[in-house]
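Below is the structure I would like to discuss, written out as structure tokens.
Partial complex: the chains shown occupy the same locations as in the complete assembly.
For reference, chains read A and B in written order, and residue numbers begin at 1 within each chain.
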Amino acid sequence: MVAKARRPVVTLTTDFGTADSYVAEMKAVILSLCPEAVLVDITHEVERFNIRMGAYLLARSAWLFPRGTVHLAVVDPGVGGGRKPLILETPSAFFVGPDNGLLTAAAKRQGISHAYQIRKEYCWPSKVSETFHGRDLFAPAAGHLAAGKPPSSLGVEVSTYVESAFPSPKISGRIVEGEVIHVDRFGNLVTNIDRKLPETRGLRFGSAIRIQAGKIQHPRKVRFAETYSQAARGELLLTVGSGGFLEVSVNQGDASKRLGLKAGGKIKLLLPASGGRKLEPIRSS
Amino acid sequence: MVAKARRPVVTLTTDFGTADSYVAEMKAVILSLCPEAVLVDITHEVERFNIRMGAYLLARSAWLFPRGTVHLAVVDPGVGGGRKPLILETPSAFFVGPDNGLLTAAAKRQGISHAYQIRKEYCWPSKVSETFHGRDLFAPAAGHLAAGKPPSSLGVEVSTYVESAFPSPKISGRIVEGEVIHVDRFGNLVTNIDRKLPETRGLRFGSAIRIQAGKIQHPRKVRFAETYSQAARGELLLTVGSGGFLEVSVNQGDASKRLGLKAGGKIKLLLPASGGRKLEPIRSS
């Protein structure tokens, strides 16, 4: 059971953009139900209907928020259709949004204890619009949870929900076949390969790893580095990303442009034998 | 008289964008005068000097905020010129901004009880810049109102203000000639036709309505639907928008691109006789 925080945090993740007033309307509803709420935008620039991008951004950030946070996320191509409106409860947070896989990865990271299907009639006195569930169904549910209402008063417990759509990499000996799940503003290619993999294999920072991806059609050695500055300016490198996955980057450059790769692109790693051979260190500038 | 809230909400609507620090400077002033204020951005991406777009976004969202909210809005091509700085008071909120029609539609929705012309010398001890009234005149007024100062201490009551520039549709029997007042991120075409019109005419969801707009040069039947999902993927439809007006949409598509229509474009509806004929329902996917 998540305890009510004195100033409960409510985060918002959508594909609504910020040029319209949609996000503000959701916030108005939340503040009407829970005036003490502290509202934090995760992002509203998820690509339209890109559930996987929303799921990645929510999963990498949600665990950092204080205990008792309510995470409201709406990337919802099926609004008004048959998909369930969902609350996932974990020991330290609530996740509110459509049951389409958007919430699952983030909630699983904390451990899902209960799942509820939101009932419109439990949430909001007035008629629920069928085109804007973000404001008329999910925001009321989030506001009530932030105000301390138990989730059982907002819906009925269910035992199934859509699993996360994150693909897993294929690992076969020293060959790892992964995928780009996100490209950030700096052109860093976030893969679906767990950052713990190199450690498991005894790889040290400074080792060379062969990669094959996009324009690099034949496996090429790149530096496995702890920081961008360990590579020369403009050098391609493999890092442990701050989101928990391996990333392909270019020091002070754009790996997405360099490799011609976007979200969904394939990346193959050829790991060296345990420990790997160290590349010559660059001179610090 | 609007009572002071314990944590008063102040909303901000501008055409300032978020790449500059202009919005943050207004917030700094508000927090200096009212440290308890809860700041909510409606949008800062109103098109430059597009008063009508700002008025629409403010009007559709303001009424959702808690009682006692102060709405600060600045889309102000006439800054430094003769236009009045204005406070509109309603039974549940204050609206602060230039007297150019930006505030009127939103305030009228709640009922305007008093209007005040802000006096610079009542607001801010230091000299008011003549290029940034948002920070040096409107933000101080909003901060003082949030802190509980009566509007009569910030300006003098006036009896006139600029009316909203929203155009009204022409209705002649079963022909309705309207206009696109906003295109949202999803390409939905928001018209100036009140969402209550179909109900008034006894039209049921599922009926066909003929529309003529943009690339549709000859009247064509489209579905009048309660939800996007009631249409096939890619189907053009007419819905009751969440902002209070009829909208032309494409299920999981972009109506603005499909019809080649932008804000200001004309839309003609040919309503059927009472009730209308039901279109065949689509199969749910």
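In this section, contacts are C-beta pairs under 8 Å (C-beta built on N, C-alpha and C of every residue); 3 or more make two chains touch, one makes a residue touch a chain.
What you see is a predicted model; the values in this text were computed from it and never measured.
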Size of the entire homomeric complex in copies, 2 being in place: 3
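Everything below uses one rule, namely that only the chains that are shown with their structure count from here on.
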Whole-Å gap between the CA centroids of chain A and chain B: 32
Of chain B, residues touching chain A in the complex: 5-7, 9, 11, 18, 38, 40-45, 57-58, 60-61, 64-66, 184-186, 226-230, 239-242, 247, 252, 284-285
Complex contact set, residues of chain A against chain B: 16-22, 24-25, 27-29, 31-32, 35-36, 39, 48-49, 77-82, 129-132, 135-136
